[in-house]
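Omission of a single protein chain aside, the complex is shown with its protein chains in their original locations.
First chain written, first letter: the chains are A, B and C, and each begins at residue 1.
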Amino acid sequence: MSFFDTHLLNVVIYLPLVFAALVLMLPSTEHGQVRAITFVGMLLDLAFGVWAYFRFEPSGAEFQMEYRVPWFQQFGMSYHLGLDGLAASLLLLTVFLGPLVVLASTTYISHRIKEFHLALLVLQTTMLGALASMDVLLFYIFFEAMLIPMYLLVGVWGAEDRRMAAVKFFLYTLVGSLLMLVAIVAVYFVSGAPGVRSFDYGTLYNNLLAANQQLAACTNGPEGACASLTGLAATLHTYGPWMFAAFALAFAIKVPMWPVHTWLPDAHVQAPVAGSMILAGVMLKMGTYGFWRFAIPLFPVAAQAARPFLAVLAVIGIVYGALMCLAQRDIKKLIAYSSVSHLGYCMLGLLAVTSEGATGSAYQMLNHGISTGALFLLFGFLYERRHTRLMSDYGGIAKVMPVFTAAFVIITFSSVAVPGTNGFIGEFLVLMGTFKSTLPLGFGAFATLGVILGAAYMLWMVQKVFFGGITHRENQHLRDMNLREMLTTAPFIVLVAVMGLMPQPFLERIAPSTERYVARASVGAPGATQAKDDQLRVEVMSLPSTAAAARPSVPAAPLAVRE
Amino acid sequence: MVPITYYLLLAAALFCMGMFGVLVRTNALVVFMCVELMLNAVNLTFLAFARMHGDGIGHVSAFFVIAVAAAEAAIGLAIVIAVFRSRGSVNVDDIRTMKH
Amino acid sequence: MDGIVEFFRTAPIPPEVFAPSLGLIILLPLLGAFVCGVFGKWLGRANVHLVACSAIAGAFVLSLMAFWATSDAAGGRVVSMPNAFGLERDVVRYAISYDYGTWFAAGDFRVNFGLLVDHLSGILLLVITGIGFLIHLYSTSYMEHDDGYWRFFAYLNLFVAAMLTLVMADNLVLLFVGWEGVGMASYLLIGFWYTDSAKAWAGRKAFVTNRIGDFAFLIATFLLILTVNAFSQQADPRDYNSAGSSRARYTQGLLEKGPVTFKGLEKMALALPEGTGGAVSLATPIEAGPLAGYTFGGVMTATMLLFLLGAAGKSAQLPLYVWLPDAMAGPTPVSALIHAATMVTAGVYLFCRMSSLLVLSPTAMATIAVVGALTSLLAALIAFAQDDIKKVLAYSTVSQLGIMFMGVGMGVFWAAALHLLTHACFKACLFLGAGSVMHGNGDETDIKKLGGLYKEMKWTHATFLVSTLAITGIIPLSGFFSKDAIFHGVHHNHLHDLHWVSGFVYAMGLLITACTAFYMSRVYLLTFTGKRSPEAKVAHAHESSWFMTLPLVVLAFLSVVTLVYALPLMPRSGGGMQPVFENFLSPVLRPAEAVARAAQTVALDHSTPAFVDYLIAWLVALSGGATAAFLYLKFFPAQVGKPVPAFARAVRRTAHNKFYVDELYEFILIRPVKFVAFILFRVVDALVIDTVLVRGTAYVTEKVGLGLRRLQTGDAQAYAAIMALAILGGAVYALLQVLS
Partner (left out) sequence: MTLVSAGLVITARSPINSAMSLVSTFFFLAGIYVLLWAHTVAVMQVLVYAGAIMVLFLFVIMLLNLGDAAHRGRPTVTRILGGASAFGLLAVLAVTLGRTNAIPANLGPQAQATFGTMASVGQSIFTAWLLPFEAVSLLLLVAMVGAVVVAKSRI
């Protein structure tokens, strides 16, 4: 047992924080050193993250590299980390984006440089922490903590309307997550007697499982069969939908699903390039990840009832987001709305509850992080040169910036899911999963419309910005990408190709999580083949026993009440 | 042996009188004195219960209350002095600036 | 003689040795694209040419090897590969394949990098790499003045790689990779001169129109996957028996290769007809899954119709043909390679590949045939009035593709494939000839401003003449035979319950022949004969270099010799003779014939055309050509200066404006979508959601906050009093709780 056997995840999560401390000690005028240290930190973190990703054994236990120590035991909390396939993949994406974000911002950010890098490092820690948390409350803490550095990134280093966008972003997500907190506490209290219950994901899920199965049996049974439920199942019957709704709303805002998506375009438009990249790359996935990990498995019956509704929202999101893109004049807004459309695919794949759909959804999360992240990155380069986001201010850029154009067009193809790029695999699997699922065929057909619209708007934008003659004199002397910018872009392009041509290593790690997710989500589905309990139950490491902590004294004899 | 109830009743009475004073009197100094009164009522309760359970913890608590009361008195009186300097009055009616 | 036969029947590299190298055929052009695209700028023109051409030449040699290997019968043992979905003894003859392992898998779905070369894909490999190489060679000269040459060759190589993937794929999804890949390359090449925004728009139009087809293609693929699932659940041993398979083998095949492999689909098609006596037939309803309630036959019809839409997108058929004429914005070699010889025939290839499934649905077949016929006629009519030489050729391509679709729709797959081959030769030759004309005339494309070139551009003229004759269908050129093979089959094959289709399509076919002869003669006459137009850009045209004329000559030669394929020289198994190409493709098309026989959906005719048939077709073509000759050599020159009748002008204007189809689409499709998008953005997104709901909430909160502010008097005692009241309330409540 080496140090890394038990602490690898801790290292990955807190390394950025350690470097944040280093940065904090530097004088704020040493811009070069601040950048260098942040970059080195992110790179190191990338190395450890990749290590963790490869240590993840697809055929092994569901959660690996677990680490658990007692923490606020009185409240049923523990400090518990662990990775499953999906979390490992998203973790990889997060650490991958880290150094690139730093590189992308070296000239973009010109004031409060030290603070900016501090925010980046802290943000990195919170995102990684949220992904690896195995304790619901711990997840919530990271999930909320994420908001603060992001709020700063948008609010301090954003464009002209940054205050409005930052506040909108903050309040929107806060509304959802506060409701989620209520639901977390509620589900904790109903999940068992004092002493048995716990905020730990495994315990929580296992405690609810039997009740969920009972509830599913009666829900799919004859009318009124649920009236005779008792105990936890009855509670879940009454309050389950509300708790699910609270979770779902919180995550739906984060995703964002239609119609709670309007914070996204504003936040993206105003955010600096780093903010946009992280927002699109990782933060939106917290929503889908939350659905995958918490909302749906914990309340399969309520999720089943809400599935058609949510699926309709997802399809609306796909088509609506794509149509929105056609109406935009602002490039960043267009990319933001395309995120709405892409995330619609992720949600649809999740809601299909088939292994193809869920795998595709997970893969689509990665793809979106890469392709949309890269789009924001590239547009950031353009914005640095021209400081305008309007399509009409560009045109004919391909003539003066050929390398840039090539990179942008490749990423565009990835974004519109041309086969051979990563986007295709995700989209194909999601759509196939949707067709295979119990959702009506119309869902799949409408979602496939996004394929056409996606090409229409992305190519329209490429056309407007890059092709045609140069219509503005300012654009005549734009300089092409420099070495730093090429180095920042290259990993994205390599990944687009690698993930498109050799997706199997990635899919392999997602597959076990998918199987479990589908089994857990189909607990509530009528007619679905039900997995055995031992497949459903979450196996996690138990809390290591510790020395008896000081317990608060209790009164020896209570006040006697006179009868 | 005197039942604990009587001590508690006395404490309750003291507490309510202190509360009455806090709520009704206008002189900030008197208000502070009433707060001291309330604290003492609480102390009395602590001690009464300590006697009832035969547990020393009540005494410790009372000790802490006294310490906190001392701190509170010091700060509070300092504030009164500061306010008096700026406003020339210790009447709470005149000090209504705790609003936006 | 036997020695020669033995030579051709012995592949230089044994098939089993060669099979693992199949991937190289794709990789070489891909590598070429990579090298040209990334390092092209530093390599210089000559090196880029070298890299690009040698990549294609290498691929051509490998294709030749592969093709040779598929005909290998050394020592009397015909080359064969095991069929993963059939019984042990059920092997696929005249084919080689190699599986590079899983591409991606999820759940019980799997897609492999499986490559398959049989006679159908083999011949296409040769067309793609062979014509591709000639066009690369031609381009080295054609693009000699363009600075973006390296980009051009990178795209061209990329296109070839994608097209090869399309042809060699052994499953639908991998085929789709090529399918979209060629679309992407085509987008890049059409918009190659991106500084002209009209050209770039044309590229986008092509891509988006293709995407509409791909949308249908994807849905059809998903429906097929669902059907395969349903089939594997419902089928009983008799079904598998009739397909030469067993449950165990079929399931094993699905597990190893995934549900979308052509061989697997073929097995399903063989098991579906009624005659097999199994549990599953076309009329059987699907029991479980999302398709529950529909019959297999119904689903199959829907699937094939969706594939038709997909193919219509790629192969420029109604209603999605509009992109192809605009695609002529690209450089001419691109038009020759992509928009005439290879990419646009992908739809025909797809249906030949899936012929065994297609014959299950007579409705779909009839639709394909009728769509093909209508497209063909419409395109021919539009071509009457086009003055741009490339536009005429583009519409002629649409028209010829329509003819192929007619063949596919009526079940004469071999003839459609043959026409694909001959068309690739003569249409590439025509386009390259047109390119040569443009090159020599200062990029002039208007045929009215050319004329009299036969003296100045001898080689171009000669090859253009040959290929014009080939396309109009004059004996003894290849176009005549391949087209006539289609029309003969169309005439004599009968679809179940849809007998009128044969007659209708045949009549249309004759009409189209006449039209084709007319407009092609018109182009030829206006361009090469007569006097040089006074509006010409350059006074004297110059003949192009041999880099350009050599491919023309080779292609013209090919468009003559491919006629051999249509001659009935090979013995038919049931007695009599059959055309070489039918015999050649029979290993590929045999399952389709078996299915058609068993399902009785289409009655296939195997007679060879009689002399009378040839004569009719020949006369029709000749009459079209003669009319054109009369009009353009005698009638119109005599009419110059006289007023044109209003009616004729209106007709001409309508045809010239392509019957206003583009405008119609703009009006009923594009504008509404844009309008809806705009309305949604302004009204739903900006107003309802953002202003009313989100900002509304903020507004209400602010107002409530302002209201509550009045409560904050700043009187500490008042706060304390309220606190005291609350404590009192709590105490009373607690007391009551205790008391009760």
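By definition in this document, contacts are C-beta pairs under 8 Å (C-beta built on N, C-alpha and C of every residue); 3 or more make two chains touch, one makes a residue touch a chain.
These numbers were taken from a predicted model, which means no experiment stands behind them.
**Q** For subunit C, enumerate the residues touching the unshown chain of the complex.
**A** 715, 717-718, 720-722, 724-725, 727-728, 731-732, 735, 738
**Q** Need a quick check: the contact residues on subunit B for the chain that isn't drawn.
**A** 1-5, 7-10, 12-27, 29-30, 32-34, 36-37, 40, 43-44, 47-48, 50-54, 56-60, 62-64, 66-75, 77-82, 84-85, 90-93
The rule is short, and it goes like this: only the chains that are shown with their structure count from here on.
**Q** Return the chain whose centre of C-alpha atoms lies at maximal distance from the corresponding centre of subunit B.
**A** For subunit B, the chain whose C-alpha mean is farthest off is C.
**Q** Averaging the CA atoms per chain, pick out the one whose centre lands closest to the mean of every protein CA shown.
**A** A
**Q** For subunit B and subunit C, let me know how many angstrom lie between their CA-based centres, rounded off.
**A** 91
**Q** When you check subunit C against every other chain, which residues touch at least two of them?
**A** Residues of subunit C never touch two or more of the other chains.
**Q** Inside the complex, what are the residues of subunit C that reach subunit B?
**A** 709, 712-717, 720-721, 724
**Q** Per the contact definition, I'd like the list of subunit B residues that touch subunit C in the complex.
**A** For subunit B paired with subunit C, touching residues are 19, 22-23, 92, 95-100.
**Q** Going by the contact rule at the top, pick out the subunit A residues touching subunit C in the complex.
**A** 168, 171-172, 259, 262-263, 320, 323-328, 354-356, 359-360, 395-396, 398-399, 406, 409, 413, 418-420, 424-425, 428-429, 431-433, 435-441, 444-445, 448-449, 451-452, 455-456, 459-460, 463, 466-469, 501, 503-504, 507, 511, 514, 561
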